[in-house]
Every structure is written in C-alpha cells, then in structure tokens.
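After the structure tokens below, expect a handful of questions from me.
One protein chain omitted, others in place.
When the chains are written out, they are named A, B and C in that same order, and each has its own residue count from 1.
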C-alpha cells in the first residue's frame, strides 16, 4: 500500500496535476470511475455479474484499479488514512447493522423518505 | 490490508449478506457511496474543498471508509487483487498520459463526442 | 413531451428491450449517463463550466438528451408522471428551503453525519 501511494504521488508530481486535484474534482473523478463499473453491469442479471467472462473481468480490473487510484488521491489530499478510515467505518457499521439484520431497505433512504 | 479484508469477510458472513452481494449490486452500492462524497462537495468551491472544517472532514472520513469497504467487497467477489489492479492501471495511465500532458479534456469523453 | 414519450416507447418496442428495462437497470443507466456529464466538467473550474466551447456544448447536449431519455423510461416503468413528480417535489423543496435559505451544507449530509 505505501509503495502504491508513493507511486501515485510521483505520477501526479511528474504531470504537475496537483492544481487539478482539489478534493471537489477528485470526488467527481471517483464517482465517474465508479459509474464505469456500473456501466459494465447495467444490463446483466445478478447471476451473470457473478460469472463475468475473461474480457469483462479484465475490463473490471482496470476500472477497479482506477477507483482505487482516485480513492487514494482523495484520501491523501484530505490527510485521511484510507485503511484506518475503513476500519473505523466498519466498526460503526457493526453497530448500525447488528448480526442477523438486513440491509434492505437502506436506512438512509428510509429516513430521507420520512423526512422529505 | 489483509487484516481489513479478513474483518470485512467476517462482517458479511455474520450477517449472511453474501446473497445480496452480487457484483452488480456491490457496484451500485460503491457508486452510491461515491455520490455521498460528491454531495458533500457539490456547492463548495474548489478552494473550500481544499480546506474542509473538522465536522466535514469527519464526515468525509466516514464516506471514504464506506467506499473502501465496498471496493474491497467487490474486488473479492471478482477474485481481483485490489493493490495489483491499481498498480497495473497506474502503469497503463503512465502510457496514456505522458509526463507533461494534461488531463483536460478527458480522452474518453472526446472520443465519445466524435464517435456519437 | 407526449410525442417524445411515444417515440421512446416505439424505440424500445422495435428493439424488444423491455426485458432489459427493469427499474433497477434503468436506474443504473440513468446514473451512468449523469456521470458522463460529470466527466465533462471534472477538471474544469466553475467559471469554465459556465462558458463551454461549441464542441463541449454539443457533447453536453447529447449527454443531457440521454439522461432525459432514461428518466422518461424509468418514470414510465414505474407509472410515474414525470412533470407531476417534479411539480410536487418542487413544492416540498419550497418548504424545506424557505426563501433566503442556503443550500450549504446539504441537510441530508449533515443529518447523516450526526446520525452515523
């Protein structure tokens, strides 16, 4: 991980892209890359998505790589430790969803529905 | 990283959520979490996004944690090594954007514009 | 509008795409098209986004057209009247944001931050 972060820092520095990398812009790029993964699956059934063919899996690896790259860039700009953030959030999710609970419907969506 | 992956596996197993976790669904959840980061920045200027206040940064850490969790879940379901995928994609990006090149406009967008 | 809806219905019927058009899938396609608009703006400043050049504006028109097409498809599948839904939601937004109020920070985001 540290090695990957260092390589990404060098990549950005060599291109002088720091000026483009406001967190606002990196968040946009992150969501665009996430959408490219969604695009791959949009007309597949859930069952098909569990068994992608070789070419699709190669494509997915590229897009997953891009999401990871932007996620690292964003976390760095905000001085957030990515692994620590995921550990901490997993702890919160444990409390929010006790063992045996169901992820449906999303609590956020339900809360918003009531609120609006 | 290995420790985080193991904890996420346990989290899913304890809740029996494997049946919800088709890659299609995890891709949707990943993009929803990415959008929650975009929501935080949508009315901020780029300059403001570089200097989030304490509460906003705490909120960002949670959302970044969620993106990381879903990204790990998705990569696992597809049997893709997340760090290796990012390393490999960074290598491709090096070739696509030689040092000194500009990220604007996105080549994919320009290509699509010509094509459509 | 009625004319556009009728044309879209014919487009889907001619291709026999009804079987792909579960609301789940149309929601994915809608978000992918929205992300293609975000991609165009991701490295632009806000000021630049207010003054797109001719080619960018043509590209934007195409992507905005695609979002509208999927939004109509989705509303139809759910038997929701698109214009009536927007009118009704605008009424709710009027109450949520009294004249003179500020859209920053997003109330949903702030609420979620407190809740999580």
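Convention: contacts are C-beta pairs under 8 Å (C-beta built on N, C-alpha and C of every residue); 3 or more make two chains touch, one makes a residue touch a chain.
Just so we're clear, the structure is a prediction, and the values are computed from it rather than from any experiment.
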Considering the whole complex, not just the chains shown, which residues of chain C touch the missing one?
1, 4, 7-8, 11, 14-17, 20, 22-25, 27-28, 30-31, 34-35, 37-38, 40-41, 44-50, 52, 57, 60-62, 64-69, 71-72, 74-75, 77-78, 80, 82-83, 85-90, 92-94, 97, 99-101, 103-104
Which positions on chain A touch the chain that was left off?
28, 31, 35-36, 38-40, 42-46, 55-56, 58-59, 62, 103-106, 108-109, 112-113, 116
List the chain B residues touching the unshown chain?
20, 25, 28-29, 31-32, 34-36, 38-39, 41-43, 92, 96, 108, 111-112, 115-116
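One rule holds in what follows: only the chains that are shown with their structure count from here on.
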Indicate the whole-number Å distance between the mean C-alpha point of chain A and the mean C-alpha point of chain C.
22
At which residue positions does chain B touch at least two other chains?
28, 31, 35, 38, 40, 44-46, 62, 103-104
